[in-house]
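With one protein chain held back, the other chains of the complex are shown just where they sit.
Chain naming follows the written order as A, B and C, and within any one chain the residues start at number 1.
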Amino acid sequence: MVGIALMGAGRIARVHAKAIGAAGGKLVTVYDVVESAAQSLASDNGASAARSVEEALQHPEVDAVLIATSSDTHVDLILRAIQAGKAVMCEKPLAPNLSDALRCTNSLGAQTSNVFLGFNRRFDSGHAALKKAIDAGEIGNLEQLTITSRDPAPPPLDYIPKSGGLFRDMMIHDFDMARWILGEEPVSIHSRGSCLVDPQIGKLGDIDTACVTMVTESGKQAVILNSRRAVYGYDQRIEGFGSAGMVISENPRATSVERYSSTSFGAPDRIFTFFMDRYGDSYRTEIETFLSGVAAGTPAPVDAIDGLKAVYLAEAAGASLRLGKPIELKGNCEVTWPE
Amino acid sequence: MVGIALMGAGRIARVHAKAIGAAGGKLVTVYDVVESAAQSLASDNGASAARSVEEALQHPEVDAVLIATSSDTHVDLILRAIQAGKAVMCEKPLAPNLSDALRCTNSLGAQTSNVFLGFNRRFDSGHAALKKAIDAGEIGNLEQLTITSRDPAPPPLDYIPKSGGLFRDMMIHDFDMARWILGEEPVSIHSRGSCLVDPQIGKLGDIDTACVTMVTESGKQAVILNSRRAVYGYDQRIEGFGSAGMVISENPRATSVERYSSTSFGAPDRIFTFFMDRYGDSYRTEIETFLSGVAAGTPAPVDAIDGLKAVYLAEAAGASLRLGKPIELKGNCEVTWPE
Amino acid sequence: MVGIALMGAGRIARVHAKAIGAAGGKLVTVYDVVESAAQSLASDNGASAARSVEEALQHPEVDAVLIATSSDTHVDLILRAIQAGKAVMCEKPLAPNLSDALRCTNSLGAQTSNVFLGFNRRFDSGHAALKKAIDAGEIGNLEQLTITSRDPAPPPLDYIPKSGGLFRDMMIHDFDMARWILGEEPVSIHSRGSCLVDPQIGKLGDIDTACVTMVTESGKQAVILNSRRAVYGYDQRIEGFGSAGMVISENPRATSVERYSSTSFGAPDRIFTFFMDRYGDSYRTEIETFLSGVAAGTPAPVDAIDGLKAVYLAEAAGASLRLGKPIELKGNCEVTWPE
Partner (left out) sequence: MVGIALMGAGRIARVHAKAIGAAGGKLVTVYDVVESAAQSLASDNGASAARSVEEALQHPEVDAVLIATSSDTHVDLILRAIQAGKAVMCEKPLAPNLSDALRCTNSLGAQTSNVFLGFNRRFDSGHAALKKAIDAGEIGNLEQLTITSRDPAPPPLDYIPKSGGLFRDMMIHDFDMARWILGEEPVSIHSRGSCLVDPQIGKLGDIDTACVTMVTESGKQAVILNSRRAVYGYDQRIEGFGSAGMVISENPRATSVERYSSTSFGAPDRIFTFFMDRYGDSYRTEIETFLSGVAAGTPAPVDAIDGLKAVYLAEAAGASLRLGKPIELKGNCEVTWPE
């Protein structure tokens, strides 16, 4: 049974804590800068609270560390956990910016594949089935990939300044999805951004509506559409088009019930608006995958390099928007753009 | 070019008149007991009005007769037209009751296949595709057939007494669909009837909600569900279930548009409520089929015997409802039931 | 925490054992006539194995008894558990036949509502949403109810003789669904039965394809369609039609992925063929509902009377098939039919 030290005791940490137990792992200890939060989460899950990161890392029953703290602490915690010889799972993003992400992967060296990066959407049953179908050749050569990703509602305004901006905070999921499904790195990226949902977001220097196109070396085209607000719920669809067909991962629904009335003619049931309804399964599968990988000693299926590449694309998207032109992408991610 | 004498100048006669022209036939003359109606329809379609049935039948350009008069006149008009050597198409039902229907087919003798019976739903593109799939063996052996047939709204109350009752007026279409798709005659029928839509219909001695089951010699089961009122429109679906699969002819929709809002999550467009929106294509295809059959001299694909069998099932359904038990069916339709 | 004694250690018992833990209950002890089976299940779930029913019932930590043994033992176990002062949940059916079921409810007297009858489909999220919509008046007055219920494949032939026949073994679920959704008892039932799937089933005196119609006092009509084999998977749909609309609980699918190719045009993902994929959620919700009801001391939402009524309808369906006519139903279930 894999013993876990959990860093962080916030909302997503609670989700992971519950999943650890259901997946047959053992939550050993919890650390949070707010000690009472750590204690509460720990006692709810039959674990101890650690008074320091060090105490958590040194706990004899701890095999692996799950990092669910704020983004700016990820790199240091990853490096300390790896130094302590632990397997790591870290919530997305790898780092709040590209230079920190590069510092992380450079320091990790050969150990990047010991860091499981928490891009939970790779474990969504629909998106994973689409990926599997494409990899199995069902649509021939993938030619155009369209990722639609709209959240039900924007975050609180006070979160915007610390979010890192839409590309690093929200579209980062889609950058990872795109790389994963394309199976090939993009060589060019071009961004469109508008503030249409809430003018306050614009005043804070961010956008809330975005459209990014990317092209790979072989000419595959990818489009990502983001909006901070979709009144009908999480609108997260992926469409892969290829030489032999098309596969679409459509939005799941609450049930398979259909309604007819004088104004409704087979209306499907609602789309999800609460993240645990939409993504609960993906979080559970993610933790199961992590735990079984740790037990088997296999490399992470999505790792620190994937974390780096997603941050790189997010920053390149930001640069494209500022500069008003496409950005050429480089394999080593070692680039800087004018602010 | 096939020349047509049209008997009747009512609503459905107008539909047919227009379809004749579009299908490359020629509407030659029109007869109706209301002479002004005949004249109006005739002049709208570049035809002459006949002052008598005889005049219409004797017109030298007339190759075929299309009967769209009231049900009680069908048998006589069919027999006169056949005697005059014309091909005939007759609106459903063949006759208002079983004894008249039997009189008709007995008189016709070998000529039953020169009478094309206007069961237009056989020419609906969806229902026809289902029939074709079943005949092609796509679902293996057909085992259960479910026909749902609900009209948007009941007819005017004053029509109820002369309608012949729900089974003869409305479910007759479904009896023909069932026989056509089963490819085998039912040997037993059992009816359920209720008056749930409008108590006035019950006071007039009729029902408005019905459920009929039938079984064939080989054990195939068929269910027909009828209601005089469906607030969402014509609800006319067929489901064929078999040893190797299932095929469903679903309700068509106005367009392929889907809507999302805070209360709507991919709602399909509306179902039809006007009979010409729902069945316009089937009427056109029916007339085209009739005209090309007349031109080619081939037997009618749906003929007077089909008309007889449908009337027989309708009357047997009525008898089952009155007697409260299943009725055994006979191949020659020569049966009488207590009233 | 509610302590449970589990009677039976077969497949469904294992499903329940797992659900008890997940729902926050405690599996205390397990009894099975095959002692090794009880021990295995008990040790896998941190419980003890009981050497007798009595030992299990007398265990001081046991608050409630979950009966998942063979059908012929249900009544005795229910009565003993109730006598021991325990709450009971019993797998369907209440009893293998009507006389045993009546003996059970008569003996229970006022305690029928302390027996939670395990009709898990009431807890399926889709069917429950349909029920809720109807109860909320979304479709006005319910007028026609259609329940389609087809299993992926027939059971092993050697199970057929001890199954009690299709009506008692398979359609019993649908009888409970029909009563639950109608909200009114049927007053008449008529059955159609064929052997189309496997002639061996017919040789064993059973049918594999069935169609039953029922009518309630107020004239509501219900149709149940059963087949022992649907090559596309569990086909379990419910359609409620009423004065103001229609609601359909469609088959759920593995994912929301859609496929396009030269022969496929938006094909939905597969329907389930393994019972735990199809009904896993309903079993979990059922156990949660049972445990929280025991903790709160509230009457079972589906109880021994519901169990009796379902057996009664199953036997009436069998009688109708034998007699070839509809059967009138009585509220007290005190009837006998010729064999």
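Assorted remarks:
Criterion: a residue touches a chain if its C-beta (ideal position, glycine included) is under 8 Å from a C-beta of that chain, and two chains touch if they have at least 3 such contacts.
No experiment lies behind these values; they were computed from the predicted model shown.
Annotation: of B:83, B:106, B:200 or B:262, B:262 touches the absent chain (contact as defined above).
One of B:247, B:287 or B:319 touches the chain omitted from the figure, and that residue is B:247. Considering the full assembly, A:231 is the residue among A:231, A:254, A:295 or A:335 that touches the omitted chain. Remark: the omitted chain is touched by one listed residue; of A:75, A:117, A:130 or A:197 this is A:197. In the full complex, the hidden chain is touched by chain B at residues 22, 125-126, 129-130, 133, 138-139, 244-262, 264, 266, 269. The missing chain lies against chain A, touching residues 141, 143-144, 146, 148, 150, 190, 192, 194-197, 209-211, 213, 215, 219-221, 223, 225, 227, 229-232, 235, 241, 243-246, 324-326. The chain not shown here touches chain C at positions 231-233, 235, 251, 253, 260-262, 264-271.
The working rule: only the chains that are shown with their structure count from here on.
Chain-level centrality, scored on Cα centres against the all-protein Cα centre, points to C.
As a whole-number value, the distance joining the C-alpha centres of chain B and chain C reads 41 Å. Between chain A and chain B the centroid-to-centroid distance comes to 59 Å (mean Cα coordinates, whole Å). In chain A, 251, 253, 260-262, 264, 266, 269 are the positions where the chain touches two or more neighbouring chains simultaneously.
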